[in-house]
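Here the complex is missing one protein chain, while the rest keep their positions.
What follows is subunit A.
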């Protein structure tokens, strides 16, 4: 070949295009000639012209004559003809039916994995679509505030009473609606003889419009008249059945008469207002509580919620910047030390991202979405790994089938299609089974997860996701056997010289290790979650929960006859003691500032939990005194006495707390007793300073200590009779404090239950896979075991021979899983102030447990193989 001067080369892409278009038998000389002409023209003229000409010349080859391929010499193989498709299906079904155990393991394992993934998918969808029910969900926000107390920034939703009017008056340009609301509280609703205690709120008249209520009766303007009420569908049904409730009169808390002006569709379970079962006008609250208008310092107490809807195209960050200092401009100078920063929390962040630490958003429930999402992916992965492992383990058995198929003329693509159709069939069955499993589990799952998820049969997204998910699973799970098995050389496998090499089992082993690593992490995680819950449950609560009940006082009737009720119940032996308090013993609903004591830095901003109680409260709940005494009627000065907890003493740095003088909003008080810390709020959080004082007014809660000598149901029956005598206006409803306390663990117990469920499934799936693989290995080594037995091996020898490999794999998995589990769980525990430690024995126990399960799983086949009569295994050839 002569060396030619370089004139550049013709455009490559044109060549590539022609290579695709032109039939192969023309290609070489056509392209050659074209290049030659190009070279000639490039020599004579400009390279650009030559390129252009080249392109023009090339385009002319795009015509049927050059495109048409030369007919093949042999008749083509039909891979996708209907007859072949039927054949693939038939053979697949036969293969599945022939290996029943294998098919069962594969299909159930995969179905379980898919069912878990589906449940988790539904759960995640439900979480992510939280509050999407409201048409204006992307414009609604709630007003929150950060305040600095005891040296820490706390974030809360409670705001002062006048803030709504202030926003409307001075910052109204950004907002379409500003709505003040009370907390969702329990109220007694009555109509005729029907009385129910239900939760609802006082809310301003724009709320129905803002929350785009779907009205079933009446209009969205139903809260304009102060003496009105709007009911949710379920409440309306409970009271009026199918009759029209509009304009019917109802009585609230045996006190206020209102008229029903509207019925709205119940808020779905996945909205923040699901417990707002009825709405009463804000004005009604203002009218029935005249002190609201005459408050000395209305900007001091934070007790109400504020919701806003931004005008279209308003920027939430700008609006936040504008209202940030709204409180600072209105509160008293001395409260400026709390540094209240007001901000808007958009509705899209309420549910998943509303956890704040030191004034910064740190996440929230979204962590659970990630956690369960990850678990779902892993469980599905485990199921896929089973499928792949079983297929490769069977490869040596099916190698002969591949050899014969190839020998009688099957091409590789047919084999690939065959194996894929098998995996698609298995996945198809598994998908149907998974849907059945999900249908079966959904009620239980809903209960555990506190959801109302229904199967989205009518959603195309669901089917699309399901189908996509099945196809991906089938392709992933089926690709290894399809591509690997079909590549076997028929000569080798039929001559019997085929042996999967030493390294053929490596991918399988890696997959088993992955499977068991994931399972071990899940088991350890579950154990630690439960340890943490147990740890918090064992925390001393500072009072006695047994036989303590609380009753919410909605009307003043019991308070008016308190002594009479108390004496009645004490004399008939139902109770030991009863007393009133501002909040239930398990919680604290109020906090206060304004305390001054000797040695306090005047600039320090403090916030103490406090509660007003009646005499005998300490006796009723069982306070444990460290120093001093309980409140007593014998001391007239006890109206200005305080009982504080140990943390308060420590916080104030008092050496001799008893009789230490302090002032509360400039009024002198005196500490008479110190009690052990009581767990209020979160059982994982450190105790906060807490104060108790005596109040003669009506408390929200009536606390009753049942007589331990009498049976609790009999006592409650007696209490009910007495209560109904003195308080005929409200239904008798009570709650045991230990149940109320147990609800503090609701979230953690829920996570615990869900992870238990998932890790059990993960272990089960892994074991199913192991069981399958072990059975194939045992079958493969039948002859070897026969020979060994003839030569004198004991059952023990054979058993350990077969189990050793698997035990090794599980040990490796354990070594991989432990550091990861430790790292993640430690990070999780650090979120709780009051947390358990991860002790070594959890790991040891998990490791031993997994090992035991592995050995048991493998042993079934190992012992079967070991006890088999060697004559039978050796005679077969």
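To be clear about the criterion, contacts are C-beta pairs under 8 Å (C-beta built on N, C-alpha and C of every residue); 3 or more make two chains touch, one makes a residue touch a chain; residues count from 1.
Operating definition for what follows: contacts and distances are computed from a predicted model.
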item: Chain left out of the displayed complex - its UniProt protein name, from "Aldehyde dehydrogenase", "Inner membrane component of binding-protein-dependent transport system", "Dihydroxyacetone kinase subunit DhaL" or "Transcription regulator PadR N-terminal domain-containing protein"; value: "Transcription regulator PadR N-terminal domain-containing protein"
item: Per the touch definition above, residue among A:26, A:125 or A:171 touching the missing chain; value: A:26
item: Residue in contact with the excluded chain [from A:37, A:55, A:441 or A:793]; value: A:37
item: Interface with the unshown chain - residue positions in subunit A; value: 1-4, 9, 26, 28-37, 39-40, 57, 60-61, 63, 65-66
